[in-house]
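Just one protein chain is left out here, and the rest sit where they should.
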Amino acid sequence: MSYNLLKGKKGIIFGALDGNSIAWKTAEKVHEEGGTFVLTNAPIAMRMGQIKELAQKTGSEIVPADATSEEELKNLISRSMEILGGKLDFVLHSIGMSINVRKGRHYTDQNYDFTGKGWDVSALSFHKVMQGLYNADAMNPWGSIVALTYMAAQRTFPDYNDMADNKAYLESIARSFGYFFGKEKKVRVNTISQSPTPTTAGQGVKGFDGFISYADKMSPLGNASAQDCANYTVSLFSDLTRKVTMQNLYHDGGFSNMGVSQEVMEKFSE
Amino acid sequence: MSYNLLKGKKGIIFGALDGNSIAWKTAEKVHEEGGTFVLTNAPIAMRMGQIKELAQKTGSEIVPADATSEEELKNLISRSMEILGGKLDFVLHSIGMSINVRKGRHYTDQNYDFTGKGWDVSALSFHKVMQGLYNADAMNPWGSIVALTYMAAQRTFPDYNDMADNKAYLESIARSFGYFFGKEKKVRVNTISQSPTPTTAGQGVKGFDGFISYADKMSPLGNASAQDCANYTVSLFSDLTRKVTMQNLYHDGGFSNMGVSQEVMEKFSE
Amino acid sequence: MSYNLLKGKKGIIFGALDGNSIAWKTAEKVHEEGGTFVLTNAPIAMRMGQIKELAQKTGSEIVPADATSEEELKNLISRSMEILGGKLDFVLHSIGMSINVRKGRHYTDQNYDFTGKGWDVSALSFHKVMQGLYNADAMNPWGSIVALTYMAAQRTFPDYNDMADNKAYLESIARSFGYFFGKEKKVRVNTISQSPTPTTAGQGVKGFDGFISYADKMSPLGNASAQDCANYTVSLFSDLTRKVTMQNLYHDGGFSNMGVSQEVMEKFSE
Partner (left out) sequence: MSYNLLKGKKGIIFGALDGNSIAWKTAEKVHEEGGTFVLTNAPIAMRMGQIKELAQKTGSEIVPADATSEEELKNLISRSMEILGGKLDFVLHSIGMSINVRKGRHYTDQNYDFTGKGWDVSALSFHKVMQGLYNADAMNPWGSIVALTYMAAQRTFPDYNDMADNKAYLESIARSFGYFFGKEKKVRVNTISQSPTPTTAGQGVKGFDGFISYADKMSPLGNASAQDCANYTVSLFSDLTRKVTMQNLYHDGGFSNMGVSQEVMEKFSE
């Protein structure tokens, strides 16, 4: 079912890798709601992904860009405005990767070259994207920028490693840049703190299946799926949420405000 | 413009007093989006208000109820289901009143009978409404309950008086009841923490105009209006936000995450 | 070991019931650190408790007072200043009780007379104590007022029932009154959000033992004990923490900032 919530709106969607990606689901849903967009991903991620299929399905063009490169982002932004015929109304940042996690380095035994690279890709890239948009004056008034994050930014999940710190930095960027983007351009900037989601990226984290089950049992409405997240993101891109900015919005079936659920406690009274 | 976001959805809207009320604007917007509802208010508030005009405009019936009376709420809920022809999908709680404020009692010199009455009307009424709905099994799965609140629940605004403590209690009810409503009924419960809004109720607070101007200067997008709040509430009633629950959602143009704005600082460097 | 941290300081300690009470341990520790105080409790709680033993041990007098009675609090405050020979430097509020819990009423099926009474005892009493102190001008500059609370004020623990909402109200009072007490009297007001503690009062909560074990496994330093809490409270009464005010301070071995611990996850991968 479509409401035409995003009719006439234009944007850029980062991070659609395959059909499990939140960005992929969001692209489909935005398309359904009448929005048009450019898809982008790092050249290396695109080789692994099936993004062309998504582009065809949604009538979108693909402009590859390494989100750590100011130059490639600059090109992406100007190409997107050309392709879409004007300024942008929405941007989704869904990018994250820890080399320490991939290489099996424990949080207490980090390789700081890995840490720096992961920070650049997962956190600083969000600043680079917004600095590019801001200085190119690429966003329409009342536009909406959303980045995906995870609650490890607030609370410790042992296996989440340095991604926790990266997400804390990312969320801070949303507030810091949100101030200037709001004041100068009337653009809102928010992060969605999503339930653990069985994406291809998420599967790199150790013990992820057990963790997904734990989160599901802790959340009164169960975990939010990638599709749920796509729906929520659309509401944040729409004109219904114009005065929501600089927020970190939990989208997690209630997990974030649970101390303990009955189902989790039962494991401890067995 | 209408998206038909609430087509087929039924609900109850508490607290529409006059055209300045957030509940009034919400009723109009819900109607526009295809929802149907019963309007309710305390009998005494109705005598002062123009709620009949709103009922006509939106094709709604009015069922008066004192939200501190379990019996009247029970009647309201069963009458609403009769009138609307089935279970409910959304409820808006927009009720608040401090007798200490009205009578000019300072926060450090409360009359505790006034405090108790204000707590019952402003905070406990939200529990009573939900207990009534829960035990009558009056909500459809994936229904949405929203109460309006204010950031004084987290931070001190000297003139907000005991309403600060009432709002803290109200927000806690949203989490506590949200757990059971989520788990047992798949219903979500959230509060919207709204910018100071020049409603007829808000005008009771001392120095309110100066405060509205301060909040506006502190918020990068400016204060959220009653109309903005109506729009946001509709997004929370819609199916796009099904996994958002037990949250206190700031809808304030960014105020809540500001330390200080450039405009406010300028007052201190003059 | 004693540091003489509270030498010359005078105060009132509410809520010492028996040797398991946090207030009891705090009284012992304050005495050890050179502070003098009046012990108080509700007349009914004193009949059940062994508070006389504590009074003897610490050279204190007992002044019974129902903390919901403005008159009895007024008497307590003036008697305390007489006994101790001057204004007060510290006050501990450790009072809480839910009749809904005691009577086995589920959170979704509250008896609102019980709710009102529990709110008055557990939450509003903190306001009454401070209003009494404030209007009698009973606190010395740089005095310190502490109330004990629990994290159920922020996150849902299903069995904690309406005490969650009471604690949210209590914590809000600390902020609201903390502003005026700070500004006008240079007195700080804080709450300590303590680990679940096997006090006689805590034992009324269903499934408490399993819950204590869960919290202990979740907390990297383990649960904070009543003795730990007494030590921490002394630091907050001391002159080392003069600029800490209006805060809710987690004293819980790290529980509050845990998403999940390795030990808890192991229960889910078995």
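Order of writing sets the labels: A, B and C. Residues in every chain begin at 1.
We take it that contacts are C-beta pairs under 8 Å (C-beta built on N, C-alpha and C of every residue); 3 or more make two chains touch, one makes a residue touch a chain.
Remember, predicted model here, so these are calculated numbers, not experimental data.
Remark: the omitted chain is touched by one listed residue; of C:129, C:163, C:212 or C:258 this is C:258.
Touching the chain that is not shown, out of C:47, C:102 or C:183: C:183 (per the contact rule at the top).
Between the chain not shown and the residues A:37, A:90 or A:177, the one that touches is A:177. Of the options A:127, A:186 or A:267, the residue whose C-beta touches the omitted chain is A:127. Touch with the hidden chain on the side of chain B covers residues 151-152, 154-158, 160, 207, 210-211, 213-214, 217, 257-262, 264-265, 267-269.
Interface with the hidden chain, as seen from chain A, comprises residues 70, 107-110, 112, 115-116, 119-120, 123-124, 127-128, 130-131, 134-135, 153-156, 158, 161-162, 164-165, 167-169, 171-173, 175-180, 246. Residue-level contact of chain C with the missing chain is found at 3-5, 175, 178-183, 186, 188, 195, 219-225, 228, 231-232, 234-235, 238-247, 249-254, 256-258, 261-262.
As a working rule, only the chains that are shown with their structure count from here on.
The fewest steps needed to get from chain A to chain C, moving only between touching chains, is 1.
Counting every residue number used by either copy at the chain A-chain B contact, over half are found in both chains.
Superposing the C-alpha atoms of chain B onto those of chain C requires a rotation of 180 degrees, given to the nearest 5. Separating the centre of chain A from that of chain C, both taken as means of CA atoms, is a distance of 42 Å. Measuring from the averaged C-alpha position of chain A to that of chain B gives a distance of 30 Å. For chain A, residues touching at least two other chains, in rising order: 257-258, 261-262.
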